[in-house]
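What you see is the complex with one protein chain gone and the rest in place.
Showing chain A:
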Amino acid sequence: AHPGTSLCHQMLFFIRAAILIQNWYRFTMARLEMRRRYSLSIFQSIEYADEQDQLQVFSTLLFFFPFVPVSHIFTSPSVSQVVDEGLYLTEFEKKIDVPDSYYGPRLSFPLTVEDANALLHAFRNEQLLHARYVLQLLYETRRVLKEMPNITHLSTSYSKEITVCGDLHGNLDDLLLIFYKNGLPSEQNRYVFNGDFVDRGKNSMEILIILFAFLLIYPNDLHLNRGNHEDYIMNLRYGFTKEVSKKYKDHGQQILCLLRDVFSWLPLATIIDSKVLILHGGISDTTDLDFLNALERNKLTCLLSSLCSGNSFFFFFFLKLKSLMQPPKSVRDRQDQLKERIPTTRPSKHTAGKTQHISLSGSAEPSGSNLPPDPALKEWKQILDILWSDPRSQNGCTPNKCRGGGCYFGPDVTAKLFERYNLKMLIRSHEFKPEGYEISHNGKVITIFSASNYYEEGSNRGAYIKLNPELIPRFVQYQVSKVGTIESSALKCLREKIYAHRSELTSAFAQYDLNGTGRISVNDWAAAMESVLQLELPWRMLRSQLAQTTPDGEVDFMSCFYDLKIGQPIKEVQPALVETLCRYRKDLEIIFNVIDKDRSGLISLEEFGQTWKLFASHLGIDVYDESLDKLVLSIDYNKDGHIDFNEFLEAFHVAELVGCLGSSPSCH
């Protein structure tokens, strides 16, 4: 053969081989990326659905206000018996003893850098700060915060750069990593922390202690903005309250009460060089910075609860009542079903889903109401908007359906606000971002999220912003541990949801299975999953992980529920109740906590009955008194006339359920 030809041939072989390998590699990487993305999708949709559930629960509580003593939610119980604030430090020393066996940090006020270092060292070694010092710290923090305006103004003139951090959500490792990479706060190293310090992660308390300590040492150089999670109803739901109660058994309640107040005193926003606005959520088309700066921010202890004082509350209640004049669909249905003996589970929130929701955002005036606009309502909405809103690329300002509070705001809303207040940039947090940050609205809006591995190990990076005197942002990303696969975690989460909706799903599938074969098309299966679970997920992609198919490509729909066994429930209890409990475990916990006024974790048998009825009406299921009594008696295991919430969950093996799901069927 001619040497030239064979050389050409050889070259061609190499080139073709290279192309094949490159092609295959890019294909494989794209598939991995897709799997990573939909895993994140799963986590995110479940999270947002949860948050929406949260607000729905709350609206229902308001509806039942006349029958349930929830009035104590809306007023801050008195936090301290001490009238003269100057004496509080010594009061605590007198009242709370720190034993010699305590080896943690012993703080002395005013705090110094040594105290801060001692705290950092202790927390790295997983020690707890003693309750007395926590309380003293919180009192001091409140005193300092009270002096601060609602909107803090900073200037870059005398420091090199200002560092802005986003959501931390109890991830102490991330805060320590930020301090390691970027240095501790000081006069030369200024920080702004943009809210959501607590909930979800397991070190919310430690993060607060560190941030407050530095705030006391460098009040002009460490700045905090309030986030939507600095709100005690959110804390009840998303873990911070539990964390505090566990870590501080004796003084937990005192600490939580004081925290409620401290949170309400957190500033709402920070402005740098009059050009860069930093706040937690976003803005709306009605955001009024002057109004925000002037209002009394501490009145709103809990955004989700009410407009606090006197008349405003009743107005708000009336507003809610107006939207609830049409009682929730399930209540009406239940009345229609008085004749039926079998309780039905028909959660109105899920069938209502995206089209109809009980919104806490929306316009300041109720439609058709003759009541004059209430200034307290305006205050509440202004703050809700800046703590809960999200930017979107479409123009306009629409209610934020995902969250149930705040708005979606478009580039035109941003532009208008910038023009009105002569701003250049908006830095906000509030939304998870895989890379830790995201730029939108043509570079005008930056989202900064500092909790890495937020959903799961490997789910995302965290980031912080370095802002120089020219106000050009520089992003620093990090991730606390190695990237691993998060897919199996996401799927576990999803399977838990599937189990919780088992009976609804089964009937939805059955509707497509006209001949009772147990099989339906992929299309029908996907439609049923989406409509019942109300989660926008790529079902066809997930199908192979969630259900088995027959050789001819149909879905054996009951296979969705294999491996999702729950232990034998108590005989007297209807199976539907068990399932409902799984789904509404969190809701039940909130309601339980509200009724358990002293948060002792114990409620009496009558109180329990009351809780159960409230819970049941929220879901539209019927409860019959005899089965309820039997239920209650069987749950009070130690027969002391009280039910511990854990006893209750234990009875239905709910606590174990999460551990069991997705693993072997033989877990009981």
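Things to note:
Note that in this section contacts are C-beta pairs under 8 Å (C-beta built on N, C-alpha and C of every residue); 3 or more make two chains touch, one makes a residue touch a chain; residues count from 1.
Please note the rule applied: contacts and distances are computed from a predicted model.
Protein name for the hidden chain, per its UniProt entry and selected from "EF-hand calcium binding domain 2", "Tetratricopeptide repeat protein 4", "Vacuolar protein sorting-associated protein 33B" or "GCS light chain": "EF-hand calcium binding domain 2". Screening A:Q22, A:S507 or A:S604 against the full complex identifies A:Q22 as the residue touching the chain left out. Contact with the chain that does not appear here is found for just one residue of A:C257, A:V476 or A:M541, A:M541.
The missing chain, though absent from the display, is touched by one residue of A:Y38, A:F92 or A:F263; that residue is A:Y38. Although one chain is hidden here, its contacts on chain A can still be listed: residues 13-34, 37-38, 41, 392-394, 522-523, 526, 536, 538-541.
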